[in-house]
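The other protein chains are all here in position, but one chain of the complex has been omitted.
Presenting chain A:
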Amino acid sequence: MAHLFQVDRVKLLCSCGVLKPITAIYLCRHCLKLRCGNCVSHEVDTLFCPNCLENLPSTEARLKRNRCGSCFDCPSCSHTLVTRATSVQTTAPDDPSKTSSRKVYYLTCTRCRWTSRDVGLKDQTVASGGWGEQDNEHYRFLQFLMEHYRALAQAEKLEREKKRSSHRKSTYLSLSDKYSLPSLLGRKSLTPLSPYSPKGDASQISEMIPLEASSEVEGLPDDIFTEEVILSSVTNMEQRMASPEFQPETVTELYPLRKHILPKRSLRCRHCEHNLSKPEYNPSSIKFKIQLGAFYHVPEVRLVKSIVLKAGVENGVQISLCNPTPHDITLALLPFVPEAYLQAQQKEECSEGGLVTQGGLVRVVDIPRETSDLKLTGDVALPQGQVILAARDDTAEYDDHDAASAYKDDPQVVAWRRANKVGMNLLVTPHSDTTRVKIGLVLRYDYTNTVATATEARIVTLNVPIMIDVGPVSE
C-alpha cells in the first residue's frame, strides 16, 4: 500500500517537529494536536506467542522469561520447529520375545532439516512439553554472589541510616528522636525489619569464597594445526547469540529455543495521558479498541498524478482531498511559512507550560523538539475560498445521484468532486536552483470532535501543516 499510494510524497508536520506520512501520525482528540511514534509514550499492552497465538499474562511471561511454553524455534536457522511423531519398537521388560510399538515425538525444522535427534536429545513420550531447560553451570556460585552483595548493600544502607539519624539528632532533637524507628534500626534486634537483612549480620558477609585465579589457561587444542575444520559444524554469531547464556560453539551443542513472545503495544499521549491506540486483547484480532490515527480524522491530501515540473514557469498540479469522517468538513488551504509557524508553536508551548505549573499538575516530561527539513523549494498559488468536503458514506459508491450538484462550487477552486473527495488545482513555480520541488501548505479545517466528554465546542478548527514533494524539475 505504501508503494501504491506513495504516502511519502505528502507528509504532515507532527507537533513534535517530525515530518511523517499520514499513516504514521495520530490525532489526539483531547489535545487536538498531531502526535507521532516519536512523541507518544509506548506501553506494553498484552503479550502473546506469535506462533500459537496464545495470550500470556505478564506474570507468567516473566516466569517463562518471555518465551512461549509450547512453541520452539530452530537453534540453527530460527525457523519455527514442528513436532513430529514416530513410533519405535520396544521390547517388553518381562518378555523379550514380545515387542510393542510406542509413539514418540521429536522436534524438526522444516526449513533446514535440523532435528532434536541431531544433537542427541532423547525423544519425548508426550507431544508437547517435556523438553527441559538448560542450566547455567555457574548457577550456584552466582546465587551465592548475589546474596553476598545484597547483604553488603544492606549493611551499607543501614550504616547510612545510622549516620543520618545520628546527624539529625545533633541538629534538631525533638520529634525525630522521640519516635524515630531508624535510630533503633542500628540495633541487631530490629534488623530483620528490612527484607534483605543478613541474619547474623556481618559474619555472613565475609563467608563468600571468591573465585581463584589460575596460572594455567587452556591453550589451543592440539589438533587445531592439523585437523580440517568443517565449517558447517561451527556455529555462527546469530546461532550463538540466540541463547546468550550458553553461546554454543559447535552445532552439537545447539538446543531447541523456546519461541520468544511478542507484545501488543498501546500508545498514550504524553500531555493528556489518553490512549491514542489500544489493541484488542485477543491476539488473533488485528482490530483496535481505540485507534486515533490521523488517517481517520484528518482529510487526506494526495497528488492526483505524478508530473515533471518545468523550471521557471507556473505548473498546474492537481491534488485530491478526501474526508474520512462521517461529518461534512469545511476546509481552506493557507500558505505555510515554516519560520513563522515554528515561532508560533514555541510561544504556544511556553504558555502551555505556564498553565500546567500553575494548575499544580504533574509536569509533563518534554522530549527535545526535533528539527525537520522544512525548506520549501517552490512557490505555490493556492485557490482562495472555502470548500466543503462531503461526509464519508460507504453507500455513495452505489448511488447514481450526482453529488456535485448539491454543492455550489466555485470552479476556480474545485476541479472535480466525487462522493467524499474533491480535486483542487494548485499553481506551482519551482525555485530557480532546485531539482526537486517541495511545497508547503496549511490545511485549515473544521473538525467535529466526537469525544463524549469534550467540554469545548464540538466543532473546532484545526491547522495541519503539510509538506508535499511535488516532483522533479526539468530544464
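The criterion applied here is as follows: a residue touches a chain if its C-beta (ideal position, glycine included) is under 8 Å from a C-beta of that chain, and two chains touch if they have at least 3 such contacts; residues count from 1.
Methods note: contacts and distances are computed from a predicted model.
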Protein name as given in UniProt for the chain not displayed, "Ubiquitin thioesterase", "Actin-related protein 10", "Beta-adaptin-like protein" or "Queuine tRNA-ribosyltransferase catalytic subunit 1": "Actin-related protein 10"
Hidden partner chain, touching residue among A:Gly69, A:Pro263 or A:Pro472: A:Pro263
Which residue of A:Leu53, A:Cys112, A:Ala153 or A:Ala406 touches the chain not shown here: A:Ala153
Absent-chain contact - pick from A:Glu54, A:Glu161 or A:Glu280: A:Glu161
Contacting the left-out chain in the complete assembly, out of A:Pro93, A:Gly129, A:Gly219 or A:Pro411: A:Gly219
Residues in chain A touching the chain absent from view: 38, 41-44, 47, 61-62, 65-66, 136, 138-139, 141-142, 144-146, 148-150, 152-154, 156-157, 160-161, 164-165, 180-182, 185, 193-196, 208-211, 213-215, 217-220, 224-229, 231, 234-237, 240-241, 244-245, 247, 260-263, 265, 363, 365-368, 370-371
